[in-house]
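Okay, here's the structure, questions in a sec.
All protein chains but one are shown in place.
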């Protein structure tokens, strides 16, 4: 990366184009929470592939990877609960609670700016009427502008040649996560057995892979290729192939 | 109606200047004291009242003469107005973040909004609502601030002419509601926005896709 100002490519920042919604992932989540986009109609696989993509490794830094995982997991959980239709009166596990709290804290912290935006919108409406007379002054040419200090050029250039602090990549897993691969793996597993236990299927997986696997299962359910059944909230999910 | 001499001068200046003139500039040009300029502005405010076609406005860091809002329909027939360039909700939120935190870099805005702002910021710069504000002295990402066009468009008297941000903070119960919403989005509680309930043919039985 050359320029200090060059924004780190950010998985969260990749706009996601979906039929239902075009925008960044976080905003999508916010909309879902506001019930402006129906969660059940969202093909999660598209969200995931659009977010992670093929170049996930290059796009990720620690911050965004962390955020993305938390958000994807939260979203997967929300969607899973809706699809499974569990009443879920019981207390969810601590990790879920934590992710949810983090998400809530973020939304709360950002809320003032959303309200400020609404205030700005009202201001714009209130001030839409007046028109300004923006005509250049006629007559003799103005005097030449003041002279500039050439030292400023050197300073400006020097600022651009300072290396941006390198983000540490030590916490990044080098494992590639591929939604299509997760789908294929699940389909293969279902080719061997009529039903697959989610817990067994994801045994030994990293949390991110597990989240992707869950989304793969949800995606297949959405396509009608499998049915999902969960005896109790946060219990094992039975994935059953629905083809003959 | 007769104006004082400073008011006549200030009127001519506000009429001609292509941009709003701050009081200090008016003082310089007219050789008058700030008090005299303020009195002149008050006289002009009275002269260009609601019964006229014009008004004196304090906007974007200075004073200016402009047409009254209710005449927009007529005066827009004079000039082809550019097709309504509405500001999208995403752009509005970005503008709000910059307005409160300026100067602020794209990574900082992104982190706060949790979404990409690269293309939004680029288009706001293109539209003249944001402008570059330089890099920090020790290098780093370019920072942005709101422009005079932004202040004009949103009726701000100057940069930072905004309600205190605290005014927009969520109250305790409101913050609690956000959390509850998150919980309810996951649990199909009775009063939550259960999508299609039992009226939908297949309900939300697992494996029943709703869009094939």
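Quick notes on this structure:
The chains carry the letters A and B, assigned in the order they are written, with residues numbered from 1 in each.
Everything below uses one rule, namely that a residue touches a chain if its C-beta (ideal position, glycine included) is under 8 Å from a C-beta of that chain, and two chains touch if they have at least 3 such contacts.
Please read these numbers as outputs of a predicted model, since none were measured by experiment.
Only one of B:16, B:149, B:165 or B:178 touches the chain withheld from this view, namely B:16.
Checked against the hidden chain, the listed residues B:117, B:141 or B:170 yield one contact partner: B:141. Listed for chain A, the residues touching the missing chain in the whole complex are 1-7, 62-63, 66, 131, 133, 135, 137, 139-140, 142-143, 145-154, 156-168, 170-171. Considering the complete assembly, chain B touches the hidden chain via residues 1-3, 7-13, 15-17, 19, 25, 28-30, 47, 49, 51-54, 65, 67-68, 71, 74-75, 77-79, 105, 107-108, 111, 122, 125-126, 131-136, 140-142.
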